[in-house]
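Shown here: the complex without one of its protein chains, the others still in place.
This part shows chain A:
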C-alpha cells in the first residue's frame, strides 16, 4: 500500500472546476513531480492533500486511511509563499511549529540544532528571522517543514529564490529524505530539477491532468526530434533541408535543430559533413521543458 494515494479527486469552486479528476500514487521513498502552469490546480491539489480543503469527489488516503487530525503529524509542508514570524527567534518558532506537529520540546530542539549544523548556520539559533537573508530564511523554513520527520512531505517550489550552492544543498537533503523513505509530492517550474529528482510526474493543465506516468515512458512517447550539431566552421543552408523545422545557432559554435523525423537527422548529418569536420552530432529525446511547453502550450486555444 502506498503512503499517499489520490483517487479521481474533483474540486469545484462555485461553477469553476479547480481540479478535475486527478489521481496519483506516491510510493515510499519516491519524489513525485506535480507540474503545471500557474493556476493549473497544483496548489488546490496540494491543499486537498494537506486537508485544508475537502475534495468534492474522489478520495485521498494516507497509508490507507482517510484524512483525520491524526494525519497532521505525519505531514510536512513547505508552502510556495514563504513566511515565518519575522520578530520571533528562529529556535522559538521552529520548536513551536514542531510542537504543533506533536513533537516533544526536547526532541524538536535537538533536531533543530542538528539541521542548523547540517546547513552550516548554527549561529542563527538565537537570531530573529527578520535579521536573516532571504536564502537563509528559506533554509529555516525548509527545516520547519521537515523537523518532525514527516512521512509525507509536500514541497511547493522548494528551491525558488536560492543560489546554486544552496539549491544543491537542499536538493541533496531532499534526496536524503527520499532515501530515508519519505514520500514527497514535489512541485516546481524548474524542469531540470524534475528530471533529476522525480520518478513519476503529472502535468496539469487547466484543472485536468493531461500527462501522467514515469518520466521515461513520457519521453518515449515523444519522437526523437532534437539534433545537436557542433562543427569547427559555420555550416550553411541547414534551414533549407526538407524536414528541418527550426534552426537555432548557439553562441559557442553549435546548432540546435528541430527535425520532423529521425531520417531527417541523417540528412542533416550528411549535409554538415559535406561542409567540414563535425565535432559533435547527437539525436536527442525532447527535454521535459519541451514536453511541458508542448503539452501545456499546444492546448492554449
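As a working rule, contacts are C-beta pairs under 8 Å (C-beta built on N, C-alpha and C of every residue); 3 or more make two chains touch, one makes a residue touch a chain; residues count from 1.
One rule holds in what follows: contacts and distances are computed from a predicted model.
Looking at the choices "Chemotaxis protein CheA", "Cell shape-determining protein MreC", "ABC transporter permease" or "Putative phosphoesterase", the name in the UniProt record of the chain not drawn here is "ABC transporter permease". Interface note for the absent chain: among A:10, A:27 or A:88, the touching residue is A:88.
In the complete assembly, the contact with the undisplayed chain comes from A:12, out of A:12, A:208 or A:266. Here the missing chain is touched by one residue of A:32, A:77, A:159 or A:292, and it is A:77.
The chain not displayed touches chain A at residues 11-14, 47, 50-54, 69, 72, 75, 77, 79, 81-86, 88, 92-93, 96-97, 99-102, 144-145.
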